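Excluded from the complex is one protein chain; the other protein chains are retained at their positions.
== subunit A ==
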Amino acid sequence: MDSEIPLPPPRRIRHRSPAANPSATGAVFSSFQRAQRLSRFDDRSSQPSSDPALFSSDDIPASGLENYHATVSGAGRKRRYRGTWWGEQVIDPKRKRADFKDKRNVDSGVWMGSDESGAESLLASEDGSAWGEDLRKSVLDPRKSGSTLFLNETENVPAQTRVAFRSPEESDAHRYAREVVSDCLDKGHESIDLGDFHLRSIPSGLLRPLQHLTKLPSVKEAPVSENVFTSLQPFLHIYLPNNSLSALHNDLFELSNIKVLSLRNNKLTGIPSTVRRLIALEVLNLSVNQLTYLPWEILKLMQQGELKHLTVRPNPFLPIEEAQIAEWHCKSTNKKEVENYEDSLEEDSSPPLQFQEQQSSPNEGWTPIHVATGPITYMNMEGNPMRDSTFRNRPNPIPSDLALPINNAPSLREVALRAVSKLPYLEQTTDEELAEYPALIVPLLQQAREVRAAGGQSCSVCRREYVIPRTEWMEWWDFTPCENGMKMPRCPGEKLRPLPFQRFGCSLSCVPESC
């Protein structure tokens, strides 16, 4: 287990020589299964997959326990670092912990309409349910309730509000999560930590209020220094690690100003393509989940968006060695060996995917590399795979049960479904109402409703909105430099570690371009 502790590598030169440190991990290396080796110990970086921890500095000399009450001139609190202790990233030096005395003064035991806490809760939330929740919380928070007099009088109030505003079967985890969220809303904290809450799902309405989160200016003391003036635009940091989430609520993807999102150690089996709406996302951690592939939209976020730091391993990704590959996009020198590899499938020799220096731009070492494309699955008008429609080799012949020549126009079904998905009342229809429609179209309508609820999906080739995908395929891309927040571009000869991305096309002609 010693090998798990990330050791500080020598600065700057650590990635130049990939063969420099195999001796230390070699013994552990060989004893592990291949899958594990691929997923975890093959990691080029020494960075752990967990979210960076917070460290406080000990640069204030007189801050020990011995002189606890001694006032230190100048510095009131320690600096905080995020990340490994050898990395030096000061995190948010201006955020002040609430003054201890202020915290105490809130609890006077008497609640009045003009009270500060009450005013806060009135201002902070807009809709009625959250208002009731805030009220209940500020009045009945056990940590704040110093006197029991007021509590006794209003003991039946929480029961009423709970019945009125929330279903009684809501679990404790959900309730605590709601409290954390509303606490962050009240205080204007951008960083919402919902880790270790044992959440099985994200309840609807939990994250939605965060759209209206407002940062508070941090002017508390008289000397206003220059670094008080910062942007008040909130950039959310949402931490949901160590829960039991198996699916993500669409509310999460409504928060377009999420900058950091951690879903480490959950039970996610897929990431919806709606993730494309998180355009401000810079750090995404999806490690320790049940993902076998990633949505294509994540790659788009890296190529066109802000995503710079993606942590996805370990996950049970489909290994490229076991997948069907229709076309390799690697460099020509690898082609031969790859063919050899395909001839001898039973041999356990992985294709030596290596990064090779190209004559091109200096960005080359950073950009994702398209390694391979999987076979295309064609789907019929109902979205079911056509018979024997998967082909290993390009050019892809059109399946035989499609007697017509290739038709780029959408089917009438699709055209009508697109019209349906634009109807304003589709979201409100319940399953019972849907059941009144002819049985033939009920599944189609349900599908349209799901797509609509997920915020629509757009074709990965022509970007048009669609309801029923007609083509589907996998692409393998390597983006090692972006993984785990690496600071170095690829060096020539380095092993590529491609990840599978799933793509959908909206028509039979929306297929990968052949190179």
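Points worth noting:
To be clear about the criterion, a residue touches a chain if its C-beta (ideal position, glycine included) is under 8 Å from a C-beta of that chain, and two chains touch if they have at least 3 such contacts; residues count from 1.
Everything that follows uses one rule, which is that contacts and distances are computed from a predicted model.
For the chain of the complex excluded from view, the name given in UniProt is "E3 ubiquitin ligase complex SCF subunit sconC" [choices: "Mediator of RNA polymerase II transcription subunit 18", "Anaphase-promoting complex subunit 11", "E3 ubiquitin ligase complex SCF subunit sconC" or "Large ribosomal subunit protein uL5m"].
Contact with the chain that does not appear here is found for just one residue of A:L318, A:I441 or A:A454, A:I441. Here the missing chain is touched by one residue of A:A53, A:L216, A:A409 or A:A453, and it is A:A409. Even with one chain removed from view, subunit A keeps its contact list with that chain: residues 381, 404-413, 415-420, 422-423, 437-438, 440-441, 444-445, 462, 464, 507, 509.
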